[in-house]
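Yeah, one chain of the complex is gone here, protein chain that is, but the others are all in their spots.
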Amino acid sequence: MKPAPFKYIAASSLDHALSLKAEYGDDARFLAGGQSLIPAMNFRLSRPSVLIDINRLSDLAGVDWPEGNDIRVGALTRYRNLERNRDFLAACPLFADALPHIAHPQIRNRGTIGGNLSHADPASELPALAVAMQARMRIKSSAREREVVAAQFFQGLLTTDIEADEMLVGVTFPPLAPRTGTSFMEVARRRGDFALAGVAAMVTLDQEGRCAAVRLALCGVGETPVDASQAVSALVGERCTGAAIDDVIAGVQEVIEPAGNVHASPDYQRHIAGVLAKRALMTAHRRTGHDA
Amino acid sequence: MTPDRHEIAVTVNGMAYRSTADARLLLSDFLRHELRLAGTHVGCEHGVCGACTVLLDGIAVRSCLMLAVQADGHELTTIEGLATDDGALSPLQTAMHDHHGLQCGYCTPGILMTVTAFLEENKSPSEDDVREALSGNLCRCTGYQNIVDAVLAAAAAMRGVAP
Partner (left out) sequence: MTTRYFGAPVKRNEDRRLLTGQALFIDDVELPGMLHVAFLRSQVAHARLKSVDVSAALKRPGVVAAYTAHDLGAYWQPGPLLVPPPPIAGIVFNLRTQVPLAKDKIRHVGEPLAIIVAESRYLAEDALDDVVVDMEVLPAVVDIEQALSQASVLVHDDLDSNVSAHVHQSRGDYRVAAARADRILKRRFRYEHGISSTIETRGVVAQWDARASQMTIWDTTQAPVFVRNGLAGVLGLSERQVRVIAPFVGGGFGPKIMMFYPEEVALPWISMRLNRPVKWIEDRLEHFFATTHERGQIHDAEMAITGDGRILGIKDVFLHDGGAYDPYGLTVPINSQCTLLGPYVVPAYDSTFTAVFTNLPIVTPYRGAGRQHGVFVIERLLDLAAHELQIDPAEIRRRNLIPADAFPYKNEIIYQDFQPLEYDSGNYEPVLDKALEVIGYADFVGGGQAEARALGRCVGIGVACYVEGTGIGPYEGAKVQVQANGKVSVATGIGTQGQGHFTSFAQIAADQLGVDVTDVDVVTGDTDQFYWGAGTFASRGAVVAGNAVNEASRVVRQKALKLASDAFECSEDDLVIADGKVSIVGIPEKFIRLGELAQRANPMRGAVKPGTEPGLESTQYFGPPSGATANGVHAIMVEVDPLTFDVKILKYVVVHDCGTVINPMILEGQIHGGVAQGIGNAFYEKLSFDDQGQLLNASLADYLLPTALEVPRMELAHTTTPSPLNPLGIKGAGEAGAIPVGPLFAQAIEDALQLKQRKVELLEIPLSPSRVFELTRGAREEP
């Protein structure tokens, strides 16, 4: 389990990294945390001919609040840094729920947000969070810079909207509306394993305590993270009671397409997706601070 | 493909090393077979078992998921660097001995490095904290219980209180 040969280039700046990517295209991979890429290379499932190491691009790491209340996270920000960033966790509480489910401490010490989202593993937690939070992905090449909303960024199994000469340089999370509660839950065989199903829920109440907006995204139950917000939209305008939630769960179970794997049958995945959707919506609602 | 060689300057356990390595050489192999610091063990080479955990600038990382060239300019700590120069074991090493926290000892290097970093950040961990911290290190021999007890005892010893 040793990687096949490749050429290694440590990029000295973002421009350098992007020019290298423009030069080598799909033959090159960016090396960020490497916590998914290096295992795949060790199994020789991935054999890039060029690795562009971006770990020295410290400008790409970190969280900032540039304008308004948007939260910008650089692609090279490691899970570790988010776990220890109280301001960030307060602003994006879904991360407080989800980060402990992401692999193990050593992986979180090294793995990066940009690497995770670019890898686009549908069983991974962050893509679902990005979809639930309607994050905007900031993508750059030598020639251009653009933003794509999360729902359009994830295009298929391990496939994103990123072109061969581009890099995901950061992700922008819009701030939570007032009276919003969130919850992320998942079922995995062991803590740290990829989710058999995971649910990110966001519930926003109006002044009267009725549901003003609801967002729901799932991981592990399709080829991409699944945006099930439409399926639960009947809650909008209603009081978010257990009975009201029960009425929309079947709709959630319909929009997902779990494939099953060695750990779970598709029916079990569909079943727990419903269970988790209900629990996450209830918890998110409770966390709005509004007693139902 | 002609080998893509790189110069590497690293400090390991306080000692400076200069070497060259192929781009693809894993940090675990570099430590073990180039620097002959074979105390770091390799169990899976896909980042699950944790045996190869070392400290990179004080932070626990999988050395099988890093290239040696990536360590250039960094400081590493391995199991060989835990005891003092005169051979005194660290509180964690001592607690592992006292609590029978190892059997075959193969996963032990990774456990020691993971927990050494963990106890730097968390001086008074609960049992749940310890188990969470250990969750990225597989041990097939001990059932973890004695490791957990050793970590709790080491934390207490480092705080200067009786466990």
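Couple of notes before you dig in:
In this document, chain identifiers A and B correspond to the written order of the chains, with residue numbering beginning at 1 in each.
Following the convention adopted for this analysis, a contact is a pair of C-beta atoms (placed from the backbone, for glycine too) under 8 Å apart; a residue touches a chain by one contact, two chains touch by 3 or more.
These numbers were taken from a predicted model, which means no experiment stands behind them.
Within the whole complex, touches from the chain that is not shown fall on A, B.
Across B:T40, B:T53 or B:Q70, the single residue that touches the chain missing here is B:T40. Although one chain is not displayed, its contacts with chain A can still be listed: residues 1-5, 43-44, 187, 189-194, 196, 262-265, 267-269, 271-272, 275-276. With the whole complex as reference, residues 22, 24-25, 32-33, 36-46, 48-49, 51, 78-80, 82-83, 89, 93, 96-98, 100, 102-109, 112, 127, 130-132, 134-148 of chain B touch the missing chain.
What we mean here is this: only the chains that are shown with their structure count from here on.
Note on chain placement: the centre of chain A and the centre of chain B lie 29 Å apart, centres being C-alpha means. Across the interface of their complex, chain A is touched by residues 1, 3-4, 6, 22-24, 26, 29, 45-47, 50, 53, 59-62, 64-67, 69-70, 114, 118, 132-133, 135-137 of chain B. Every residue of chain A that touches chain B in the complex is listed here, in rising order: 1-8, 10, 31, 34-35, 38-39, 42-43, 49, 51, 53, 55, 80, 100, 103-107, 109-110, 190-192.
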